[in-house]
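For this view, one protein chain was removed and the others were kept in their places.
Let's look at subunit A:
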Amino acid sequence: MESSHRNNLSINQTPNCAVQDFTSQLPSGILADIFTRLPIKAIVQCKCVRKTWCKLISDDHFSSNMYTEETPFTHIALMDVSYLLSRVGSSYLLEFEGKVHECNNPSTLVSMKLKSPIEELLPVGSSKGLFCLVEVSLHHDLFYINNPILEQYVVLPKAKRCSYEETCTMGYGFGYSPSTRHFKVIRIVTQLRVGFEALAKAEILTLGHDETWRNLDVSSIQYYFGSCAITLGGTLHWIVGKFVCTPDFKTITNISTDLIVGFDIDEERFRTILLPSALENQKKQMRLTSVGNCLCLGDYNESIFQIDVWRMEDYGVSESWTKTCIISTTWLNEYSVSSAPPMIGISEDDQDTFLISDLNNHCLISYNLKNNSWSKLEVHGTVLYGDFYPFAYDPSFVSMKDVFRGSQLRILQI
């Protein structure tokens, strides 16, 4: 049967060679190498060419191994978190052709709008090609796990909020445990209590394993949590703080953001990490990110338009915080919001770059730490309105049916 197909297709071949499908004779590793050099859309199209191509692309090995330092593409997800201001948030996937640090000024990025299972979901995080999104309501949190490329998703069991008469802050995290091959979602609800310190409760759900949320021991971490976690080496990290609030809940006094809390996804244990001692008792506006294998802190000073970047050279050792650079944020000079701009660190070829959301000018700033130079990245095909936060993202072509094989999770198609 195959040969008759070949004959049908053999129109424009050079006459001196036998008509042959050479791709079928290539070792799958070479074919995979060729695919990794294609943009996501072309890879998805290749699944339709031939069953063996589809199988190769859908295999876990392909997605797990394709995004290495040598891969010509870098992917970043831009998630709009401004839905809270009653606007509809959209998300985009940016595909950089070439290294981020080599992007010229002005550079154009290819973007794809990411489909979300439902509108107005708040991004929690991404891991191995899956996004975790949450629908926040008065009564519960409803989490969605979504593969935007394959347009598949699952809905997790509802998580109850604390008694809804109370005011809470929420911390969320999504991560993967390589040793058990499980994805986990964690939520930390911190209740604000008049005149008292915060009261935190934490729950965790192992995807495809737990039917209900499990309680975690949080006696050591009675703080309020920043909403999204930064993943580094199997640990989720949040900037946390302590405060006491006034009776009307409107003013929060005694704010001190003086810690990072880490949560080991494997062992399900919390730890605390101190901030640079130079920042103690200072007014701070911080963003946590990672670059290379180090935790990084950007401390934004709006009065002098600069971000001091601190890097923790030796993980967990607070003495190893080093001020790596000072980013002069001249492009933010009309920045109306006084909080630190969202940023993400990217390491390639020993070059560290920060991508910083410029919410005022609706673009991304690429800041090269080596040359202390910055350039504006134009995003092709869209205008970035809203509060866009950059997230690290490694595409996955593995069907969620395979990721959660054998579990009770129902895979739905968007």
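Following the convention adopted for this analysis, a residue touches a chain if its C-beta (ideal position, glycine included) is under 8 Å from a C-beta of that chain, and two chains touch if they have at least 3 such contacts; residues count from 1.
Assume contacts and distances are computed from a predicted model.
Chemist: Can you pick, from "RING-CH-type domain-containing protein", "Transport protein particle component", "NOP14 nucleolar protein homolog (yeast)" or "SKP1-like protein", the UniProt protein name of the chain not displayed?
Modeler: Listed in its UniProt record, the absent chain's protein name reads "SKP1-like protein".
Chemist: Return the single residue from A:Val100, A:Val134, A:Leu150 or A:Ala340 that touches the missing chain.
Modeler: For the chain that is not drawn, the touching residue is A:Leu150.
Chemist: Out of A:Pro39, A:Gly292 or A:Gly316, which touches the unshown chain?
Modeler: A:Pro39
Chemist: For subunit A, which residues lie in contact with the unshown chain of the complex?
Modeler: Counting over the whole complex, subunit A touches the hidden chain at residues 2, 5-6, 9-14, 17, 19-27, 29-30, 33-35, 37-39, 41-42, 44-52, 54, 72, 112, 115, 149-151, 413.
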